[in-house]
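Just one protein chain is left out here, and the rest sit where they should.
What follows is chain A.
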Amino acid sequence: MAAAVGSRLSRLLGWSRPQLGRPMSSAAHSGEGSARMWKILTFFVALPGVGVSMLNVYLKSQKEHERPEFVAYPHLRIRTKPFPWGDGNHTLFHNSHVNPLPTGYEDE
């Protein structure tokens, strides 16, 4: 039954595969020069894409972010149980410049 579904899927996808297990074969032959294609994609598409994104982040980070005013919303800064570290009132990645405690910013 799996073979019937597999061959229907193969025809649907326009692939001429003799059996479903083929692409998972450990002896799958690497097409001549296909490593070269992926190497070219790496250095001309993938890594430049990362570079452009890095530049974008750098340029955007130049702008100084003003931090929002503190409002003691009841649905935020929830403390039903203390954290099992420190004084139990600070989250794991606490940053006192941007993370207020339930009572407000620490440096105000």
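Everything below uses one rule, namely that a contact is a pair of C-beta atoms (placed from the backbone, for glycine too) under 8 Å apart; a residue touches a chain by one contact, two chains touch by 3 or more; residues count from 1.
By definition in this document, contacts and distances are computed from a predicted model.
J.: According to its UniProt record, what is the protein name of the omitted chain, chosen from "Cytochrome c oxidase subunit 3", "N-alpha-acetyltransferase 35, NatC auxiliary subunit", "BHLH domain-containing protein" or "Origin recognition complex subunit 3"?
T.: "Cytochrome c oxidase subunit 3"
J.: Taking the full complex into account, what residues of chain A touch the chain not shown?
T.: Given the touch definition above, chain A has residues 24, 26-30, 34-35, 37-39, 41-42, 45-47, 49-50, 52-54, 56-57, 60-61, 67-68, 71, 73, 75-79, 84, 91-95, 98-99 touching the missing chain.
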